[in-house]
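Structure incoming, see below.
This view holds just a subset of the chains, kept in their places.
By written order: A, B and C. Residues from 1 in each chain.
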Amino acid sequence: MSTTLYRKAHFNAAHRLYHPEWSDEKNAAVFGKCSNPNYHGHNYELEVGITGPIDPVTGMVMDVAILKSLIKEEVEDPFDHKNLNLEVSEFKTLIPTVENIAKVIWEKLRARIDTNYGIIVKLYETPRNFVVHQG
Amino acid sequence: MSTTLYRKAHFNAAHRLYHPEWSDEKNAAVFGKCSNPNYHGHNYELEVGITGPIDPVTGMVMDVAILKSLIKEEVEDPFDHKNLNLEVSEFKTLIPTVENIAKVIWEKLRARIDTNYGIIVKLYETPRNFVVHQG
Amino acid sequence: MSTTLYRKAHFNAAHRLYHPEWSDEKNAAVFGKCSNPNYHGHNYELEVGITGPIDPVTGMVMDVAILKSLIKEEVEDPFDHKNLNLEVSEFKTLIPTVENIAKVIWEKLRARIDTNYGIIVKLYETPRNFVVHQG
């Protein structure tokens, strides 16, 4: 048996996919129009799931208000209305693909949440492309 | 390999989060505005998944019409347009958090469905808060 | 030509449909299970539209941050996690149907927004029932 509590959140950001050791041609070949040097952007829609036992006293896996605050501190405040490549430290050396953004969010939350709890990060880059990163 | 057939359903209900052995102050501290003594309410959106083999004759995991009927009998009829705290027997001694409501739904369906089949209950309390309970 | 800027918001509340001068039987006959004396509830999803000229300097019909604040003050703060019948003054003498709730929201916003602007209120009581009130 498992129970996972989910909370949705969102942030809007600019990014580009770009490998600094590659030529512009190779970046364009691998990343297509996502490599536009002038950036493009997305409304990232995020679902964070926390897996753990239901507390028999409160009936909660986790207080959703605490989860909401953690997401605000670790994701919304640093990522919202930002240029991910230029303004978010994790992406100075990591390409901000939706896979890597989901992984970074997972790792930031992992550092804040008791390891008895599992964490699932579902991140929509568009309504048509998304990633689930879990562990 | 696994195959899970899902059916959506929904019910609207009032509830409050309240621990009867706690003071009003402690209830407010733990449950915030969800502890309002006059109740508030939600449109609960439910997804029930049944995991099992595809019947080679019918091509179905389960007849979705039967699943729809089970959900109606076990969830919609007893929960819809009800006050969960006052009118649903399971919540007379159990706080109707979204985690506990999902667990109760799972247990009610578990008692009706062959144990060769796995059951997944996904319950949205709001479009932003939801739980997955499975086993 | 017209331009309308919309902002979404939401609140969760309990209510019942009940006419105080009618017998319980007549209330049940007219309002069905929505008349349950123990209340039921909904996630109300709200869209507010403001119709007016695009300011040639800012490119905005209205600053969406101001609209968001107005909705918070006039709708979310007084309605969210409340029992509409018992705790919201407008519904002490007015049945809180989705039509009347939309009308009350429209009137509260009308009192705060320059009459040069049109106001549209779209209010979902459930994902399947909703009202548009405009003028």
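Simple rule for what comes next: a contact is a pair of C-beta atoms (placed from the backbone, for glycine too) under 8 Å apart; a residue touches a chain by one contact, two chains touch by 3 or more.
Computed from a predicted model, the values in this text were never measured in an experiment.
Taken over the full complex in this file rather than the chains on view, the one protein sequence occurs as 6 copies, with 3 of them shown.
In this text, only the chains that are shown with their structure count from here on.
The chains in contact with subunit B and with subunit C alike: there are none. The two copies, subunit A and subunit B, are related by a rotation of 120°, based on C-alpha atoms and rounded to the nearest 5.
Put simply, the chain closest to the centre of the protein, by Cα centroids, is B. Separating the CA-averaged centres of subunit A and subunit B is a span of 28 Å.
The geometric centre of subunit A is 34 Å away from that of subunit C, both derived from CA atoms. Shared contact sites, meaning residues of subunit C that touch two or more other chains, are absent.
Listing the residues of subunit C that touch subunit B in their complex gives 10, 12-15, 33-34, 36, 38-43, 45, 80-83, 86-87, 126-127.
The touching residues of subunit B, when paired with subunit A in their complex, are 17, 19, 30-32, 94-100, 102-103, 127-135. The residues of subunit A lying in touch with subunit B in their complex are 1-8, 49, 54, 57-61, 63-65.
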